[in-house]
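As you look at this complex, bear in mind that one protein chain is not there, while each of the others sits in place.
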Amino acid sequence: MTRHDGRAADQLRDVTIVRGWQDQAEGSALINFGRTRVLCAASVTEGVPRWRKGSGLGWVTAEYSMLPRATNTRNDRESVKGRIGGRTHEISRLIGRSLRACIDLKQLGENTIAIDCDVLLADGGTRTAAITGAYVALADACGWLGRPKAISGGVSAVSVGVVGGVPMLDLAYVEDSAADTDMNVVCTDTGSFVEVQGTAEGVVFDRAMLDQLLDLAVAGCAQLAKAQADALAGPPPAGPPQPASRGGGK
Amino acid sequence: MTRHDGRAADQLRDVTIVRGWQDQAEGSALINFGRTRVLCAASVTEGVPRWRKGSGLGWVTAEYSMLPRATNTRNDRESVKGRIGGRTHEISRLIGRSLRACIDLKQLGENTIAIDCDVLLADGGTRTAAITGAYVALADACGWLGRPKAISGGVSAVSVGVVGGVPMLDLAYVEDSAADTDMNVVCTDTGSFVEVQGTAEGVVFDRAMLDQLLDLAVAGCAQLAKAQADALAGPPPAGPPQPASRGGGK
Amino acid sequence: MTRHDGRAADQLRDVTIVRGWQDQAEGSALINFGRTRVLCAASVTEGVPRWRKGSGLGWVTAEYSMLPRATNTRNDRESVKGRIGGRTHEISRLIGRSLRACIDLKQLGENTIAIDCDVLLADGGTRTAAITGAYVALADACGWLGRPKAISGGVSAVSVGVVGGVPMLDLAYVEDSAADTDMNVVCTDTGSFVEVQGTAEGVVFDRAMLDQLLDLAVAGCAQLAKAQADALAGPPPAGPPQPASRGGGK
Amino acid sequence: MTRHDGRAADQLRDVTIVRGWQDQAEGSALINFGRTRVLCAASVTEGVPRWRKGSGLGWVTAEYSMLPRATNTRNDRESVKGRIGGRTHEISRLIGRSLRACIDLKQLGENTIAIDCDVLLADGGTRTAAITGAYVALADACGWLGRPKAISGGVSAVSVGVVGGVPMLDLAYVEDSAADTDMNVVCTDTGSFVEVQGTAEGVVFDRAMLDQLLDLAVAGCAQLAKAQADALAGPPPAGPPQPASRGGGK
Amino acid sequence: MTRHDGRAADQLRDVTIVRGWQDQAEGSALINFGRTRVLCAASVTEGVPRWRKGSGLGWVTAEYSMLPRATNTRNDRESVKGRIGGRTHEISRLIGRSLRACIDLKQLGENTIAIDCDVLLADGGTRTAAITGAYVALADACGWLGRPKAISGGVSAVSVGVVGGVPMLDLAYVEDSAADTDMNVVCTDTGSFVEVQGTAEGVVFDRAMLDQLLDLAVAGCAQLAKAQADALAGPPPAGPPQPASRGGGK
Partner (left out) sequence: MTRHDGRAADQLRDVTIVRGWQDQAEGSALINFGRTRVLCAASVTEGVPRWRKGSGLGWVTAEYSMLPRATNTRNDRESVKGRIGGRTHEISRLIGRSLRACIDLKQLGENTIAIDCDVLLADGGTRTAAITGAYVALADACGWLGRPKAISGGVSAVSVGVVGGVPMLDLAYVEDSAADTDMNVVCTDTGSFVEVQGTAEGVVFDRAMLDQLLDLAVAGCAQLAKAQADALAGPPPAGPPQPASRGGGK
């Protein structure tokens, strides 16, 4: 069984992560999962939403979007349509939940970090690339804030699916379109689960297949965690100037 | 370990299903999971969306909503806010995907069935009650159409979660609010998976816990499938008059 | 002259009122006018809109809506369309005005009561059933607040119309569709008018016909006032717990 | 009892009607009820909405709006708010219903007339001035279409109310703000009713008062019908060129 | 070369300005450029937007709109469409920028003036008529505020364009539709530029043509400045009552 791009069933596409691509953001990363390219930015603002004031806890939110021509045919802009679609809402919520799982909101203090994940090119796996890249941007934003302990352990994500009866890792668009089952798995860098979302597309799946898919995903996330660690091993990008008001700073 | 309402950890709340509650709909059901009450309607229209015309295939969609005072405190209407929230979108999409898994769209022919799930009272598990009740409404709508073979096997759903370290079935609202992990599982009546959505709320979960949760859910869905079958065993509700144009009819 | 359901021209449909149907609301009622079913909830919040602060006066608002399949054919949700239609706006405003006519806003104090009227099944007269049921929910909410004097006298509503030249009380949907003139009348329990809205549908009406319609409506409202009084004669539903801050409470 | 502007209780404000003010419209009128000024336009388009095609019947719709500074303090534009308010919806619907009462839709043929009523200055009675002026614009549009028989009899409207216990005709803004009861009445030129909308503002009203108000309104409408007839007695405005396709034309 | 209305290429249409047309506004003007009619209102409110508080500076904004039947064929209302179009946005921003160029925001103090320009009849040049008329309304509003020094020098605007190869001043609609180049120029009363917006419509333009167009526009604005000065030479309209809180007042 050969995949369209010559990969083995349990093989990720090439992953590259460029930190600090949007140099005026407190954290940012351009991540590639093969031809899929997502630009992730982490924006820090002092203070938290009203319902959280005085709690001593911070807050992390996320928004996902695609450029109109990230895909094979052009999609209308949601800003022009005047409303956000269900898929966008669903993915934005998934990214936010996933990243809050690796943040210690007490260590973050009463600061808010807004994550933006904008898909520049889409070839399958955009939501998992977004989560994986956003973790790097978030880590840099915590560093910029002088609060590196706010981020605990890594979080990465990968898609798995059943294509032609075969469980496969990190589906490209042509594979995803043909998949019977599609699953997105978010793991910590110690292999625990943050989120498991499996969907039967036409063909339901049994427990044995579910187990195989989870095995593939956990192994894939371990490799992604390594790519994140490698990217974060270097010196942090400069980032924007520190506000005068924050004494000690980074 | 006793639950707040005296149930065992692996016990469902009382389930009741009233068919034909909205008597002018082609299919409808009022379902109770304990105090949670969801009104489900299946509306048949001839024809399919434009992108599907001439395919010979039908289509099934779903929309979920809550009455403003279904909850402990009043929520603003989405119609008044002028936009649908992310949670509503996410659940509507889940219901639609789940029900399409039990429909043979070829047998349905070029007809569209719109499912409406409106939560009248919310005490946890509204989306799983909605799926379970909507299946009954959908089955009656297929019968009304004279196409009973369009629906293949049953689909039901239940929530499971980890509360105070203990895996539990069919969480009520107070349990759901306190859960470390929350999972919604949609199964066929033969125990295969249609959808698995597990989310760590604050505490990540390992493979062993995931397995326990899946066991609980599969057992719970089997009981719900029985409740559906019991409800559907009786004579169908009258439903609205058949259109003159559909010769043989039901 | 026999009506389609055997009623006399001056006869109401069967009226039933179930108090406390939404048990976590401060007041609620499920009201039936024949096959028409409306769920009414009264939600209390402390405080008033900004323009009213410091006045010592309370406020009452209302919102009306229909489930998509309350009607013979499905209507698109206003939340999905992203805007509220003119009919919905018009009825919501009518309900709000009618209920404020029976409230002593000074006795209410600086509290706001939001009334929600959701039509579960529609067979004509939904707005008049909504007003009649909402009065019961509102009365219970005032009781829950410990301010029973805030509500002064009853308010009920009924439709009248001219069908085939004959003035009739409490039109069902098939009658309403065929009516030449349609009128909704809101009365106090002492027979004074709160609102009179008469509309010629195709055939204009003269003063004599207007007088006959008003006579029918006043008599119908008197019967509805009795049904309300009977419902309210029993013990109040438990309602949600009283906030700790409100000392004496109910 | 003297009114703030010296009128008797049963006296209209000065009424003036300028036909053809928007000279490129098929019909238009600028109407003044005292300081209240409303610009009314009737726009003809060939064809009818889809649900009416092939019926041989025409259609008439109406939209009402106010300029932001028509009032004492500036109101935000509904276009900027992105939604139409309940009051605007309610009045637009009232105007449309009222004008359809004087149109023979069969005589109109499959043409649509859209009425626009824009309030340039508001001093009470804007909806009644709008109806009264729109009738003139509509009559001219029917003439332009070469279908003068499409319009049958006149329609005019006036407000009445109880101020300080006294029933009064054609309330100005200061009177309307102080009124206990406010009623808008739409009559044909033969004194039959098209619409009666009475609302208790704080003080409910009895049958005797209702009768007095109706008497005042019917007398007021008779005077307005005369003002309309006078305006329409002169030669019609030129209006826009006739489309080449409409053979005989006017 | 004769223009359709007999004007010379460098000739304005007749300009008339009626001050105080909306008598309850702090400043207002109805301006005609030939058949083009724009109603301009200036509304004063105490205070400034939040981002400006405590600065000692005022603020001026503007909104432009057209009545649906100001044009040859009816345009749908932006309030009904639920969104403001690009052209409206663009013109509103142009008017706001132009008027801020003649205001000394320090002299204005922490007050906000909202300019509304509503086109009642459109025959080309609506944005330039709006700017020219709005200046008059703004001047009166500054006077009403007792701050005549807030307005420094005049601002007026005119369109120029190339029609059939000939540069022309103050294009009417039929000319504008046929123009190869269209330019709107906003000048101070001393002939400096506030805004220059030239657009090639199908045929690009060279520097020599640009120079001719600017010459025409500067000369046209000088005449408009005179018309403004003439209008403002008379006594100011009464305007609404001064608030009690503003001691000295005007």
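Read from first to last, the chains carry the letters A, B, C, D and E; within each, the first residue is number 1.
Please note the rule applied: a contact is a pair of C-beta atoms (placed from the backbone, for glycine too) under 8 Å apart; a residue touches a chain by one contact, two chains touch by 3 or more.
Note that the structure is a prediction, hence the values are computed from the model and not measured.
Displayed chains that the missing chain touches over the full complex: A, E (touch as defined at the top).
Interface residues of chain A facing the missing partner chain: 22-25, 28, 35, 39, 41, 43, 45, 63, 65, 67-74, 77-84, 88, 114, 116, 118, 120-121, 240.
Against the chain not shown here, chain E presents residues 83-87, 89-90, 92-93, 97, 101, 183, 188, 191-200, 202, 204-207, 210, 214, 218.
As a convention for this text, only the chains that are shown with their structure count from here on.
By the document's definition of touch, chain A and chain E have no common neighbour.
Two copies of one sequence, chain C and chain D, touch each other mainly through matching residues, since over half of the numbers at the interface are common to both.
Residue-number overlap of contact pairs with D-E passes half for only one option from A-B, B-C or C-D: B-C.
Rounded to whole angstrom units, the spacing between the C-alpha centres of chain B and chain C is 32. The centroid of the Cα atoms in chain B and the matching centroid in chain E are 59 Å apart. Chain B has residues 82-84 in contact with two or more other chains.
Every pair of chains meeting the contact definition is listed here: A-B, B-C, C-D, D-E.
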